[in-house]
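All protein chains but one are shown at their positions in the complex.
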Amino acid sequence: MYKFAKVLAFTAVAALFASPLFHSSKALASGGAEPLKEVSWNHSGPFGTFDRAALQRGLQVYREVCSGCHGLRFIAFRNLLEIGLKEAEAKAIAAEYTMMDGPNDEGEMYERPGKLFDYMPSPFDNEKAARASNNGAFPPDLSLMAKARFGGESYIYSLLLGYEEEAPEGVTLAEGMAYNRYFPGHQIAMGPPIDDEAVEYVDGTAPTKEQIAKDVSTFLMWAAEPALEQRKRMGVKVILFLIVLTIVLYGVKRKVWADLH
Amino acid sequence: MADSTGGDAHDPSRRDFLYVAAAGLGVVGTAGFVWPLVDQMNPSQDVLALSSIEVDISSIEVGQSITVSWRGKPVFIRHRTEEEIAKAKAVAMTDLPDPESDQARAEKPEWLILVGVCTHLGCVPLGQAGEYNGWFCPCHGSHYDTSGRIRKGPAPTNLPVPAYVFLDDSNIKIG
Partner (left out) sequence: MSGHSSFQSNNAIINWIEYRLPIFGFINDSLVVYPTPKNLNYWWNMGSLAGVMLVLQIVTGIILAMHYTPHADLAFASTEHIMRDVNYGWMMRYMHANGGSMFFIVVYIHIFRGMYYGSYKAPRELLWWLGIIIFILMMATAFMGYVLPWGQMSFWGATVITNLFSAVPLVGEEIVAWLWGGFAVAQPTLNRFYSLHYLLPFVIFAVVFIHLWALHVHKSNNPLGIDIKGPQDTIPFHPYYTVKDLYGMGIFGIIFAWLLFFAPNLLGEPDNYIPANPLVTPTHIVPEWYFLPFYAILRAVPDKLFGVIAMFASLFILFALPWLDTSKVRSARFRPVYKMLFWAFFINCFVLGYIGGKPAEGIFIIVGRLSTVLYFLFFLVLPFIGWFERPRKLPESISTAVLESSGGGGSSDGAPDGAAAKAEDRG
């Protein structure tokens, strides 16, 4: 064990030495912005699971606050069953949206209520339409946002709470822009989207802005990585198995090499 | 692996235990690894989500049939005539290679709903054709009657009836 451990230790030191390579760009990408707010996520760590209640509240926040401008195109209504919604609830949510379908037997497109297999409709038909109604800015789709920014869900959380009413001295904001401590360059086209009591939670949770930001960030992390729980569960099992297998293989190796006596 | 080094007489119990344990774990690990490689070819979640369709049948005249696509396969919806129904009901069970009554195959006698895939080798049979005026598969000559039951030819079983429900008089949900 000792020798291979030595090899491993050496490699680990080399990897440690190399690790700044991987993180260098991360520190840099925040563009001189301050370090992200620290949040403890229920889904972090090897045994982490998503907080189902937070996910459902986050869905409510997304639907009531974000979805006016931001799409969620990789999430289908059927996926909402995974965050603990009952089938009837998910169907009801889907039916609130209107979907274009067709062509029908007359060859025409027609509208129908959304079904479980439909995907969340985007608020704008295309990027140009989005820019036209958003002062030239393009509200990005949020399906993968929690993986598409350095800091992930913590970045989303920090960003949502990082607005300043007034830009610091010496910073002139362009027309229609807001100042955000965490946004690269600090000038962001999205106005402060949430405030205390921006939503009224169905489950009665007090809707402080911290709570809202945390819930929607959790929800977006789930949206970006729905297999997270399955992945971690499987990871624990696989690694435990491999440890046992490796110990046995080490024993076999010792036995076999002892034959050289 | 257990017998790979073979022929060692000393300390057999511990040695054998190690080899058997290693081989056993190896087999378990390999099986566990191979399963995802196999399962990935099964229908994915988005495909499974599209497993039912609704069809408006109000415009199908008596004697006509339409073909709709369900799970990537053709489904025949035939508005049968009285004569076709009578013919389907009159057949003696002993004449059928795959005995099944017409009542069991059509919830409402005038509507016959079938998966349009020949049970022989998967071709799509032609409608209102064949010796029994039901369906005829051009690939290898299987004849189906007006209830979609196999009567003659190489196909082993009747055309399958998919799960369906009448939502109302003019709409059905298949799947």
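Going by the order they are written in, the chains are A and B; count residues from 1 in each one.
As a convention for this text, a contact is a pair of C-beta atoms (placed from the backbone, for glycine too) under 8 Å apart; a residue touches a chain by one contact, two chains touch by 3 or more.
Being a predicted model, the structure only gives us computed values, none of them experimental.
Where subunit B meets the missing chain, the touching residues are 4-5, 36-37, 39-42, 44-47. For subunit A, the residues touching the chain absent from view are 2-4, 6-8, 11, 14, 17-18, 20-22, 24-25, 28-29, 31, 46, 74, 79, 140, 143-144, 147-150, 152, 184, 224, 226-227, 230-232, 234-236, 238-239, 242-243, 245-246, 249-250, 252-253, 256-258, 260-261.
Criterion: only the chains that are shown with their structure count from here on.
Rounded to a whole number, the gap between the C-alpha centres of subunit A and subunit B is 40 angstrom.
Taken in their complex, subunit A has these residues touching subunit B: 76, 78, 105, 116-117, 238, 241-242, 244-245, 248-249, 251-252, 255-256, 259. Within the complex formed with subunit A, the subunit B residues making contact are 1, 5, 8, 14-15, 18-19, 21-22, 25-26, 28-29, 32, 45-46, 49-50, 59.
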